[in-house]
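All protein chains but one are shown at their positions in the complex.
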Amino acid sequence: MPITKVLIANRGEIAVRIIRACRDMGIATVAVYSDCDRAALHVRLADEAWPVGPNPPRESYLRIDTILDVARQSGADAVHPGYGFLAENEDFAAACRDAGLVFIGPSPEAITLMGSKTAARQAAIKAGVPVVPGTEEPLGDDVPDAEVLRIAEGIGYPLMLKAVAGGGGKGMRMVATPDELPGALRAARSEAGSAFGDSAVYLERRILSPRHIEVQLLGDHHGTVLPFVERECSIQRRHQKVIEESPSLAVSPALRRAMTSDAAAVARTVGYTNAGTIEFLLDEDGSYYFLEMNTRLQVEHPITEMVTGVDLVRWQIRIARGERLTLDPETLLIPRGHAVECRIYAEDPDSNFMPSPGRILGLRVPHGPGVRDDSGTYEGGEVPIYYDPMISKLITWGEDRDHALARMRRALAEYEVRGIKTTIPFFLWVLEDADFQASRFDTTFIDRKLGARQGAPLQAIDADHETLAVLAVALDQVTRTPAAARPAASRSLWTSRARHDALR
Amino acid sequence: MPITKVLIANRGEIAVRIIRACRDMGIATVAVYSDCDRAALHVRLADEAWPVGPNPPRESYLRIDTILDVARQSGADAVHPGYGFLAENEDFAAACRDAGLVFIGPSPEAITLMGSKTAARQAAIKAGVPVVPGTEEPLGDDVPDAEVLRIAEGIGYPLMLKAVAGGGGKGMRMVATPDELPGALRAARSEAGSAFGDSAVYLERRILSPRHIEVQLLGDHHGTVLPFVERECSIQRRHQKVIEESPSLAVSPALRRAMTSDAAAVARTVGYTNAGTIEFLLDEDGSYYFLEMNTRLQVEHPITEMVTGVDLVRWQIRIARGERLTLDPETLLIPRGHAVECRIYAEDPDSNFMPSPGRILGLRVPHGPGVRDDSGTYEGGEVPIYYDPMISKLITWGEDRDHALARMRRALAEYEVRGIKTTIPFFLWVLEDADFQASRFDTTFIDRKLGARQGAPLQAIDADHETLAVLAVALDQVTRTPAAARPAASRSLWTSRARHDALR
Amino acid sequence: MQMRIEAGNTLRHVFVQRKNGVYEVTIDGTTHHVDAVRIDPATLSLVVHDAAGGRRSLAAALSPGGAPGAVDVHVAGRRVPVQVQNGSGLGRRREAGATGSGPQRVLAPMPGKVVRVLVKPGDAVTARQGLVVVEAMKMENELRAARDGRVKDVSVVEGQSVDAGTVLVLVE
Partner (left out) sequence: MQMRIEAGNTLRHVFVQRKNGVYEVTIDGTTHHVDAVRIDPATLSLVVHDAAGGRRSLAAALSPGGAPGAVDVHVAGRRVPVQVQNGSGLGRRREAGATGSGPQRVLAPMPGKVVRVLVKPGDAVTARQGLVVVEAMKMENELRAARDGRVKDVSVVEGQSVDAGTVLVLVE
């Protein structure tokens, strides 16, 4: 299956990332864009660009028919879905296949299977991989409270009541003691029934202080599945990852062997191909549990690339065109140095992370050793209101974790975004935290730490900052005539600049 | 010797590079600047900045007295010289030491010793390292032609006649056959005598198609000297390196062992400390010869950083403050992947590489996986006429050489510099060359290839480019009213932009 | 040149003159010696001479704030809101209205969908208490009370789509 032209069914930084991988391979690229994305970076960098509809995703980036139509018209022979949008939509993967297009991702069957929480859980059990202890069978309305109490005793408290058909926290209840169970059961069943039309629930042990650890995998079409050194993704705000790193300081080499080989076992059980990620919860006692599988490229894939040297998107394409995985399995499990990623969002961290869309009036991006900026925007670019407000992923690499974190602090300090607010001050605050620096955290870390601040500003402004700001504004007014402030040697060039301006 | 504040006695990209390494280590930085560099990037990124005089280097960046004065006033406890300017000036290194400042580099004695060509050659011989075969003793006026012919017979033709006190090509003659020798001897002696006041010459075998291969070293103050995997620096224009890569495809693992251990032996012989580089000529038959030692950080150090993961500037500082080299010697000799560097100059490659100083009106810097841009400038910044016209070093890394070169092509295509001319088209041309791609080259490669073009433009403009340019200019005129060309969703933001402009 | 500049809720009287090649900026009687050059239309490079004879180097980038005369200054890793006062005393910062007295109108900051209404008319609310949750940009955004008060009116219902600027809740 030769691949000569790839349609990228996505936008933002991940579309840009995929365009770059294609370019490295000499493959042509087709961008698609909604109305408000006409001037977006991914459109400019692609070889071709086609409109796919109005701004709401449902009317453009989620339109399978339109996107396949563009693939046909542009002569693309493959489609990369990125992450989000249609990336885990089995209908899209199947429609691509039916249209004779290579879908750069897993099979529709694998997407369907692992997209179901209970089926994925059963696949893990089949592979001999631990899942969070709980009931395997649904507990319908007909199961009496006494029976549920008996089952709960076997799992142990505290535990979680979850809707079988669940999602988005609906029909979910935490139960701390047996006497709370009957009430919670009634509430969860009722909520699940009205939300999903299915009131069945199941019980799962509640892990109190879990870390979120995940394992990147690649699988080819020749039966090889290779796992990569783990990613530590416990730094989450409201269940959204905000900082990721690789490796995890909580994972010993022995634990790494166990988790990565378990992750590969799950993938092999379902005949998984292309890139995927197995998510685990890691308990304080070192036991770990399969959580779910993401059947796509992850946002945080660059940290794995930094510590293994493998270009994951390139390998997605190579696998899709039928190549064998020729990577050395051992080197994928031995991290070289340490990598950290901060997801920079157009949000105001001092206003409860309110989205801050708009035009980026000024942008200075950090550079230098160990710094990678995967951005989807540019100076003068617009952060639209319709999509995820992540504008960039800042990744740093260092000889060890402290070095990577030091470089992250340096890079964040160099990063300047004007016109919109970003989460950069939030990251600078997290990086100063002694517990974070010592890798003492679990998935509740950020919400606890933020809660404790009770809304106090993340980056305090002191008298020195105020004085500097007043100096800057005063001197800005004084030096408004450009020639007045320029060093002498530059003045002659203002002529050409003026000519340039006159041309505009 | 604690180091808390480093004065960087340099400008441009290397000053920026050193500032970033210091920041990663929590060390304060002091920039110095000449008049025309007041608005330079290194000034803006440093914690402190001091003027050191007028634009000509001799009146500013080469003023040892002024720079030491700034070090004293600013409370710096160490000085980093970068490369060029005072980096290999033994008087400066000694003056720093005398002033109680840590000089981040080798001892003045090592600089003096290896700065002398004949002394360096003798150090190599003492260390048992091959030098280009030739006479060890000077051949004065009193040595008769017959005697010189006898010695030449032992060395073999073609050979080089060089002035003992030589430099800059003066008193140097290529001799192809014995009958050319007497005339060349007369000419060389006469030229050397009038240029240096010393007519003594010596003979050296001429290597016909040499590669320039160099070995990076670090030496600590505890007797450890560690060599790194070689750099391939044969791509030179008029003896100036323009593209470097690591490793060299011409160096086998066995040859690497031999060259790196020889390089370390030379450094150990002279008790060398801090960063240094041993340059070799590699002959077609696999034999190699010590050429000279550079007693400083090299321009091309980042490619070594990319394939070994070692931050060389950080280690320079660690060594200078007395730390032991704790790096694993084995990993330094096993390159991980491949790295390439292109030195981007403000020169017009289509006008005989004429310097092209001036203001950078527009700048778009490449990003993404495997790309590092070590730049000394910024959009709106000025390339002054007084200094080396290198504006940036673009470095790419890949899983192998082809991958690194593919990423370099991608990065160069993304790089946009407006307002001045750069050597980017030259690099795109070199990267297209089949011999370059196959690593079939020696130090004469570029001059030969460029000569063969007889001034034909490096990047031809065809009818399609002209049509696109005409379309662009026409549509630029049509869309001059910003609102006309903006996508609908953006228009509301022009209000704030207008307000912003009004404020200026 | 004389200016009145407000930062951190303090109005400062600023006087600038050029002397011996640097700017002397006097803020409420304290004089700072600063060398300033323009990097681009929005950015200045400042070298501030400190009392101990140091030469601190900083970049300051300015962007327009939300009201006439308001400027956000990005300096030393902070975004500092500053207000340049003109002669007539106009152009107070917009936030003043939100944290001052008078009824508070809670507006939708962007187009989105109301997913939860957390209060009803007559409820007593405290500062930072959540009032309405609006989903936009794939995120749920909780809009909160700026200060203690009582809900006077709730203008939206759950599920309703709202445009930017729609009044959601009135607190007094």
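Observations
Note that the chains are named A, B and C in the order they appear, and that numbering of residues resets to 1 at the start of each chain.
Following the convention adopted for this analysis, a contact is a pair of C-beta atoms (placed from the backbone, for glycine too) under 8 Å apart; a residue touches a chain by one contact, two chains touch by 3 or more.
Here the structure is a predicted model, which is why all the values come from computation and not from measurement.
Although it is not drawn here, the omitted chain touches the following shown chains in the complete assembly: A, B. From the options A:Val43, A:Ile303 or A:Ile319, the residue with contact to the unseen chain in the full assembly is A:Val43. Checked against the hidden chain, the listed residues B:Gly26, B:Gly223, B:Pro253 or B:Gly455 yield one contact partner: B:Gly455.
Note that of A:Pro178, A:Gly380 or A:Pro457, the residue touching the chain absent from this view is A:Gly380.
Within the set A:Ala31, A:Ala93 or A:Leu226, the residue that contacts the chain not displayed is A:Ala31. Think of the hidden chain as still there; on chain A it touches residues 31, 38-39, 43-44, 46-50, 73-75, 378-380, 496, 499-500, 503-504. In the full complex, chain B makes contact with the omitted chain through residues 347, 352-355, 357, 361-362, 364, 385-389, 413, 416, 418-419, 421, 425, 428, 454-455, 459, 461, 463-479, 482, 485-487.
In this section, only the chains that are shown with their structure count from here on.
Closest to the middle of the protein, by Cα centroid, lies chain A. Ranked by distance of CA centroids from chain C, the top chain is B.
Distance between chain centres (mean CA atoms), chain A to chain C: 31 Å.
Our note on geometry: chain A versus chain B, Cα centroid distance of 39 Å, whole angstroms. Averaging C-alpha coordinates per chain places the centre of chain B 47 Å away from that of chain C.
The set of chain B residues that touch two or more partner chains comprises 38-39, 378, 496, 500, 504. Across the assembly, chain C contributes 37-38, 42, 62-64, 71 as residues in contact with two or more other chains.
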